[in-house]
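A single protein chain has been omitted from the complex, and every remaining protein chain is retained in its original position.
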Amino acid sequence: MNKMTKLFVLCALTLSVNVLVSINVSATTFTFTAIPDADESQLRTRFEKVALYLEKKLGVEVKYVPVKSYSAAVTAFKNNQVQLAWFGGLSGVQARRLVPGSKAIAQGYEDQFFKSYFIAHYSTGLAMSENFPDITQKTFTFGSKGSTSGRLMPQYYIEQHLKEKPQQAFKRVGFSGDHSRTIAQVQAGAYQVGAVNYTVWESALAAGKIDTNKVKVIWETPVYPDYQWTIRADVDAKFGKHFADKVQTALLNMDSPELLKSFPRSSFVKAENKDFQPVEDVAKQIGLID
Amino acid sequence: MITIDNLNLHYDKTAGYNTDIKETSTQVIFDLSLTINEGEKVAIIGPSGAGKSSLLHHLYQELQGNAALCSQRQGLVDNLSIYHNIFMGALARHHWLFNLVNLIRPFKKELSNVSSLCQQLELDQPLAKKVDKLSGGQRQRVALARALYQQQNIFIGDEPFSALDPLMASRLLETVLKRHKTVIMVMHDRELAMSAFDRVIALDKGHLVLDSQQHSVDHQQITALYQTSAVA
Partner (left out) sequence: MSQLQQVKNTHYPLGYWQKVTLSILLIALIILPFADIEIVNFDPFLELTRMVDGLMTPDFFATEYLFQAIIQTVNFAILGVCLGLILGTPLALIYQHPIISGCCAFLRAIHEIFWALLFLQIFGLSPLTGILAITIPFAATFARVFHDIINQSSDSPLESIDSRADIISRFTYGKIAQVMPQLMAYTRYRFECALRSSAVLGFIGMPTLGFYMETAFRQGHYSEGAALLIIFIALIGTIRYWCPPKLLGVYLVIACVTLIDIPNVDSSLLVRFISQDILPSALANASRLAEVQWSSLYTWFSTLISEQAIPGALATITLALLALAVSHIVTLNAHAMASKHLWPTPLTWLGQLILLIGRSVPEYILAFIFLMLLGPSMLPAVIALAIHNGCVIAYLTVKQSNSIAPQQMQMSKLNQFNYHIMPSIYPNMMALMFYRFEIIVRETAVFGILGIMTLGFYIDSNFSEIRYSNALVLITCTALLNVAIDILSRRLLKLPKTSQTSC
């Protein structure tokens, strides 16, 4: 028991030292998070380069925190564990509602006119069309539950056109959890129809991962705003005057293809909270936010 | 020292010995009155099922805290060593912290005490040996050593030598008698009981049938007792 007591004291000490050290670190570190819509491998390796870039431009220590889901990103943002986040359209709206005063400062060039594709397995016999396809009583998969391009917008258009909730309109509704999963599942015929982020589709197509004999695009949604950088209101107080503006400038000036490829976007352009009003309206309409 | 008056004991399968009367229980001791004085060495004999153990446990409970018990069930902890099992007799003499530390790392002084006790009891096994590796006779001596290590004035034993050869039994009995002022012991060896104890009590079917304090011990009477019981 003697030994055990010693061990405990030792553990308690190391733990408290850890806590103390990290308090010091977190007081001066500017932390951000990002989940790209496509490739999620090597997240830290890729985004630590972005952190390095920001560190150079901002003159403060910058740290990247990997997260698993949009909701985890929103939570971290709400809890001030990250001050800056690369959000999807919906998660950005959720985050800004939870942290009053926080604002969208930049979006990807592509995100100004983002769209989703509806894709279908060949056995459905559906083909590309201008009009909303007849997909009632098919099996249908969304992407992740909190995704704008994989869930929110597709669900909105489904409800608009079919006048029913997806659960009633379709024989079976699934959430694949990820755009590349949606493609794989529709390609395998596990679901007949699916909704997918258009950039993910295009890049998978370019990489030769899609057999267009098995799965093809049957409809594309009208455009809507999607991914954006959102920053907390209190960063100016914490990191100095005009800090948010400095971050915005740094993001807009990011032109290294290597860094941009991580998102993947061609460049970043200015954004404001009101740009995302359509997303918020849609989310309210389909009952995803109150 | 202790007097019991018109004792009635019931044995309940679910709750053990009990003085309460329940439907499920069977009576094991009937209207038994007995006085044991300090300094007496009392042997209890009788055929199996006579209620000896019940009486003994009742006495032990009455004497709570002043007597060391060496029960027939032994109550050894198989996962502990010989040393720890014997040390259990001394738990009350030390602070719990001492006891806990001793469980992890035995103290030198206690080790040597236990070691000399083992020698007296002719137990020549390594002290660190787990008791589940011991033979029946060795286990019985560990249980005996634990009771002796309590260093009480009163010793209560329930056939503590049943697995030992008669010669060793009489040697160990001598040790027990020497180390305690009062001894109450259930004996299966009638001869030894009558030769070594100054008072012999005999039970049959829950009744006190003989108390050598009042009568002179009658060998034939005792032999008859066992025989009738065997027939019945």
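Labels for the chains are A and B, by order of writing; each one numbers its residues from 1.
The criterion applied here is as follows: a contact is a pair of C-beta atoms (placed from the backbone, for glycine too) under 8 Å apart; a residue touches a chain by one contact, two chains touch by 3 or more.
Just so it is clear, the structure is predicted and the values come from calculations on it, not from any experiment.
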item	value
Visible chains in contact with the missing one	A, B
Contact residue for the chain not shown (choose from A:N79, A:S129 or A:Q168)	A:N79
Residue of B:N99, B:Q125 or B:T175 in touch with the missing chain, whole complex considered	B:N99
Touch list for chain B against the chain that is not drawn	64-65, 68-71, 73-80, 84, 87-89, 91-92, 94-96, 99-100, 103, 143, 146-147, 150, 152
Residues belonging to chain A that touch the chain removed from view	3-4, 7, 10-11, 14-15, 18-19, 21-23, 25-26, 39-45, 65-72, 74-76, 79-81, 94, 98, 121, 123, 139, 141, 144-146, 172, 174-178, 180-181, 184-185, 187-191, 209, 211, 214, 288-290
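We adopt the following convention: only the chains that are shown with their structure count from here on.
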item	value
CA centroid of chain A to CA centroid of chain B, Å	77
